[in-house]
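The complex is shown incomplete by one protein chain, all other protein chains being positioned as in the whole.
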Amino acid sequence: MVSAIAAKAEVIAAPRREVESVVVRFAGDSGDGIQLTGSQFTMSTALVGNDLATFPDFPAEIRAPVGTTFGVSAFQINFGARRIMTPGDAPDLLIALNPAALKVNLDTVKPGGSVIIDTGTCTARNLRKAGFEGNPLEDGTLAPFKVTGIDISRHTEEALTSFGLSQKDMLRCKNMWALGLVYWMYGRSRQATIDWLNRKFAKRPEIAGANIAALNAGHAFGETAEMGGGLSGFTVGPATLDPGLYRTVSGSEALAWGLVAGAQLAGLKMVFSSYPITPASSILHALAPLREYGVTTFQAEDEIAAVCSAIGASYAGALGVTSSSGPGIALKTEAIGLAIGTELPLVVIDSQRAGPSTGMPTKTEQSDLHQAVFGRNADSPVAVIAARSPSDCFEVAIEAVRLATKYMTPVILLTDGFVANAAEPWRIPDVDTLPRMAVSFATETEDFRPTRRDPVTQAREWVLPGTPGMEHRIGGLERDFDTGNISYDPANHQKMTNLRIGKIAGIARDIPAQGVEAGNPRGRLAVVGWGSTYGPISRAVDNLREVGLDVSHIHLRHIWPLPANLGDLLAGFEHVLVPEMNAGQLITLLRSRYLIDAEGLNKVSGQPFKISEIEATVRARLEA
Amino acid sequence: MVSAIAAKAEVIAAPRREVESVVVRFAGDSGDGIQLTGSQFTMSTALVGNDLATFPDFPAEIRAPVGTTFGVSAFQINFGARRIMTPGDAPDLLIALNPAALKVNLDTVKPGGSVIIDTGTCTARNLRKAGFEGNPLEDGTLAPFKVTGIDISRHTEEALTSFGLSQKDMLRCKNMWALGLVYWMYGRSRQATIDWLNRKFAKRPEIAGANIAALNAGHAFGETAEMGGGLSGFTVGPATLDPGLYRTVSGSEALAWGLVAGAQLAGLKMVFSSYPITPASSILHALAPLREYGVTTFQAEDEIAAVCSAIGASYAGALGVTSSSGPGIALKTEAIGLAIGTELPLVVIDSQRAGPSTGMPTKTEQSDLHQAVFGRNADSPVAVIAARSPSDCFEVAIEAVRLATKYMTPVILLTDGFVANAAEPWRIPDVDTLPRMAVSFATETEDFRPTRRDPVTQAREWVLPGTPGMEHRIGGLERDFDTGNISYDPANHQKMTNLRIGKIAGIARDIPAQGVEAGNPRGRLAVVGWGSTYGPISRAVDNLREVGLDVSHIHLRHIWPLPANLGDLLAGFEHVLVPEMNAGQLITLLRSRYLIDAEGLNKVSGQPFKISEIEATVRARLEA
Amino acid sequence: MNVTTPPKKLTDKDFASDQEIRWCPGCGDYGVLKALQRTLPEMGIPREKLVFVSGIGCSSRFPYYMNTYGFHTIHGRAPAIATGIKLANRDLDVWVISGDGDGLSIGGNHLLHVLRRNVDLNILLFNNEIYGLTKGQASPTSRPGTRSPSTPGGSIDYPVSAARFALGAGAHFVARSVDTLQPHLMEMFRRAHAHRGTSFVEIFQNCLVYNDGVFAHFTDREVADETQLRVRHGEPLLFGAAQDKGLRLKPGTLELEVVKVGEGGVGKADVMVHDETSPVLAMMLASLTPPAFPVALGVLYCHPGACYEDALAAQAGPKAADGPKANLNALLRRGATWTVQEGGRIADA
Partner (left out) sequence: MNVTTPPKKLTDKDFASDQEIRWCPGCGDYGVLKALQRTLPEMGIPREKLVFVSGIGCSSRFPYYMNTYGFHTIHGRAPAIATGIKLANRDLDVWVISGDGDGLSIGGNHLLHVLRRNVDLNILLFNNEIYGLTKGQASPTSRPGTRSPSTPGGSIDYPVSAARFALGAGAHFVARSVDTLQPHLMEMFRRAHAHRGTSFVEIFQNCLVYNDGVFAHFTDREVADETQLRVRHGEPLLFGAAQDKGLRLKPGTLELEVVKVGEGGVGKADVMVHDETSPVLAMMLASLTPPAFPVALGVLYCHPGACYEDALAAQAGPKAADGPKANLNALLRRGATWTVQEGGRIADA
């Protein structure tokens, strides 16, 4: 269906200030369509060639009562003409569509930053509901900022009089009005959004029309109005990205696609078994429609059934994958032990969130590393790897498949709520050129034993039920190294324990030597990170190196086993600083293994690190 | 009912060799009553004032087919005129009631040790079943030992002709015949066993009589026969134990009674919720009949329900206790997080066994320390303590109750299959003189908040549902430090995380400074142990010190937090050796915390350490 | 130990906590909350004796809104935690709040066992046939074909029937109601509370965000009369605006059929009379589904039996009931003991 609405996508002429990068935060009620607004802005920003990083900040509630602070939804984007590593420490611009959004987000804004607020929502009742004692527009609360009050509600309604919509429906277009204004501010084309609206509301062209009219009206307001508070047009030039085809991708999407790619490269069907849980569910949602890509998703009755059905699938020759967040992973630990004991491949994805217990489900944290490395009964080693950014999820997922199938072992892949929801531009790989994995099923019946192994990797052969002449029994009881029969023999148990440990330790020979992301391979201070702290550490180290400090950045993908050269690498630094969004977990491994006096920088607030926090700590160490 | 059978408990007159300590191992088919024999011998040994330690070695099967190696049951006892620390590295005497028992246990016997074998069972068929190619009595297999073949089966039958029993029933008395013989060898009185038989078979006096007759016959055989293989009478003098009233106690009994004592000292009812699992079930069995001691036991539908009902019980004001082994503890970790988040007291007992997965359920291991300390999602600190010996279980159980109620926290108590089943003499404490615990429930309604805390311990108040005026809500979501309401505030989450960590860390101020068990508080080498390695380490260090080596023994009861002075203490030693029945778990804590180059001595065979293994390693270190 | 305030006249407001309610405006959960807050004052239970225990889900936020004791636990485990509460203190009046995901998916095992043990709890299962809190995935009660983020092609599982499951598990009390039926809900709460043992109440609850209108075919005002059968012990199974439709056993079979009173020679006396003590009838009623049949609401089954705590207390005897009494020192000294005297001499004890 071709839309009836034509685009008016003129180029901006007004004089604009050139800036290198900008942080914008959209905020409003859950019903205001903030996440949509954010993703449209993201797309348009990507299309002009900026690098960018986004951070959606959902409320915990599904749909909290209108106007409450706990119902506020926000979306932050950092974009620029240079490499963008994080969604930004503090917004240069906050667009608040109601007082609650202002209340909740105000203290994130950079001092001297700009705030646009929809004055149409600033009724006494709404202000009270948001927890303001007086009127912040008048009582000096906003003094540190450049504030522009605009009655966005009224402007939107005025723009839509001709559409015959109810007031409620008109006000639903407010977000597009605001988006139009922000598009004007940063010189964005509206075309992509107009196309998207036409597609999205193909069956309801009047709604498409109203949204486009609001978008245009907000844009026109920018072009014509005399805005106070220093709002004016800006130009943010394109970043220099490597040539290629790009898209924006969220961590969950990249992870889902990486699993599909991994399974295809290994020539396997994938059975993805999961039980919904925030923030892991989005991976299930991304995979569920991909049946024709060789993916079977199974929503199990609980996390235990999820991991068990994945194990069953692996046993029968598919790639078994299960996914959850901390509390759900806790429930899976017994079964992961079974996969260890029976030496079956299994990928376990842990989308970490703030805990303990239910904690703060929508908030991010990196606090399941201990659980991943140590959280099982008995000596039960598995491989543990972590994704550092949305696009990295794709590669890490493939690596998880590679290790699981090559070493016949569970692999725990750590990601977190921040990575899962954040998005960034991604140079789309050509899957056909990625290296295939040599996965094969045993068929040699001669001298068959279920414990026959690859002499190099020590991996047990993968023997499929259905293969004639290789009928055998496996299970969670200790088995004889040679025959695979149940064994209580002391020496055999020692041998099998050593085998399990050695097999996982041997992975260190099969992963790249650890390098430095930035800085020298030896020096005064190394910042060692893993997972989603990549962005802030990376930018902080770059900033500090620009001012001449001797800092290096080391970022681990492989948590267990650790890269073979890591000890030597770390020994080359006077100080080792380990920022983690937990109370100190990777650092336990580093200290116990290498006996280095690494120091932790620990933030457990449910929020990602700010660049400035890392910078300040590094400076303090180097100046101490 | 008074028994009709009178005891003939004459004192032994024959000349006897005096020895300081002896290790005897009884072995036979599961149906041979080996465990009963062992416990009777234990009792009689205790009653002559020897110190002792026992180690029952059950088969994994309930009742395996007769004569198979996997159906062999064994019981080892070490007793002596000196302090006995372990069941002994290698038996001085093996009594094998069938060929399979000989096969399985032969290589444990000390070179030059004695072996008594029931030749009546050495038929060609039985020998084959046991896996002997030839006849070990003839083919030199037994050359390294002093072997005495006795047709115990026939002797027993002959002794019982007058009782009119079936052959099968007669042969069931074989173990008593053997026991009688061993009683004679070590100059034991038969009286206690005779009394016990009369009590046990009070309703079937003919069975009591037959057993007693067999016992007497075996004894008489010793007195009169000309035995080959150097079997003769020995004397083992009494050990010098502290004065007091004694009994023998197994780890499970002591643990159960310690929990009862702890609850009584705290003035609490106990709700003990568990799901059966080897080797933890015996604690449930010990507590189930103790209803009148304030104990409610609940056999839940699974481990999750077990821990959850214990948490519910604690919430409602009882002492909630749950108990399992490694795989079951793995299932409980999510719920333990809830107890952490809601700050409720909870005692979790982990009777460790060999893993991973189902592993070797009847074999011992210390491999759940990582799971206990680190095995939960998020930063979820709990207190972890460990029992070192059967009698120590009593004190450690009381300590678990103390910490759980004083700090409103889960406490994980680590024990293992070896401690659970082993027995030793125990000086029975006077429970009335043990210090009471000041546990109280909040009733002060003024300014009540569910997060009101003890200013010293930081423990939340225990507020009981049913208390008027203090209605409130708790749960697993993060809560506000001040009000206790749900909070997603970043600073609050950091504060609460710090609080949880600080509260547990603060326990270090409330536990004794770590001392040395033996040796100097600084020196060349410290052997650092925890849990059931106590016995072998202790004896090994004593032995080495006797020959002048500078070795000390440090044994931890508190694993988390570690004692405050431990770092300083360890720093005083050139070498730190950490023997563990796992692949290296305590050592992770010690190395990461104190950055000392501690070295592990790791045995993962399902068997306790031998004294000699520890001695050899220490020697090697000191000589290197 | 604690002083019990003498029951004073409370109103629904007394049972509302000070917490802002965080359900979506228009969610069916509000109606259930209201109905319970209105029923509790009649029952004369001191507020402090009430404990609301829930798992995780939108519905499981319920305890926060009750000005009583409340424990928002973990997903699926509320029945087990509530059992523990009763083991420690059977004087408390414990209500369990659960959802179709919480109670029938992850929590199915605990629900089975609490029902069979007949612990004295009131369990309210909010069935919206969807996972609300995690944003709309199909649940074990979702109908085949339900499209959701996790079942984009439509769910292919056969759904579980909460009431049938409960009956199969050996429940002693099974009732059903609808979020919007205030007086009926209140009646069910009264009945559930009066029943000693586990009272299981399934409430059809509308999730207007993720599953709006899924029960409309029998809850909409226009169709309710013809599609709801309100069962009441001892009364005929009649429905319809004119109460002229009824259920009877299809002759010679074990199936129910709908008959019209006054048509084809069917008289009122031919209509089956509800017997809430019949497990077979309860199962039949629980299985009725539109359009061929009405949905049965009310107390489908009520057959009291000893509750778990009572059996426990009875078994323990009066001694155990009021706390630790027996002498532990004596227990420790039971069996073979011996005395080591000063200087090491041994004496039998």
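First chain written, first letter: the chains are A, B and C, and each begins at residue 1.
Note that contacts are C-beta pairs under 8 Å (C-beta built on N, C-alpha and C of every residue); 3 or more make two chains touch, one makes a residue touch a chain.
A quick note: this is a predicted structure, and the numbers were derived from the prediction, not measured.
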| item | value |
| --- | --- |
| Interface partners of the hidden chain - shown chains only, full complex considered | A, B, C |
| Residue among B:Ala74, B:Ile194, B:Ala256 or B:Leu284 touching the omitted chain | B:Leu284 |
| Hidden partner chain, touching residue among B:Thr121, B:Asn216, B:Thr358 or B:Thr451 | B:Thr358 |
| Selected from A:Ile194, A:Leu255, A:Leu290 or A:Met437 as touching the chain missing from the view | A:Leu290 |
| Among A:Thr54, A:Asn175 or A:Thr248, residue touching the chain not depicted | A:Thr248 |
| Selected residue (touches chain absent from view) among A:Val236, A:Ala305, A:Val439 or A:Ala518 | A:Ala305 |
| Contact footprint on chain B, counting only the chain that is left out | 61-66, 68, 70, 275-278, 281, 284-285, 288-289, 291, 297, 299, 301-303, 327, 357-358 |
| Hidden partner chain, residues of chain A it touches | 43, 46-49, 192, 238-248, 257, 260-261, 263-264, 269, 271, 273, 290-294, 296, 298, 300-302, 304-305, 308-318, 320, 334-335, 337-338, 342, 427-432, 441, 443, 464-477, 485-486 |
| Interface with the undisplayed chain - residues on chain C | 105-109, 112-113, 116-118, 140, 153-154, 156-161, 164-170, 249, 254-255, 275, 278-281, 283-284, 287, 305, 308, 311-312, 315 |
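As a working rule, only the chains that are shown with their structure count from here on.
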| item | value |
| --- | --- |
| Chain B and chain C: spacing of chain centres that average the CA atoms, whole Å | 43 |
| Centre-to-centre distance between chain C and chain A (centres being mean Cα positions), rounded to whole Å | 39 |
| Geometric centre distance via CA averages, chain B-chain A, whole Å | 47 |
| For chain B, residues that touch 2 or more chains besides their own | 334, 337-338, 342, 475-477 |
| Set of chain C residues in contact with two or more other chains | 56, 74 |
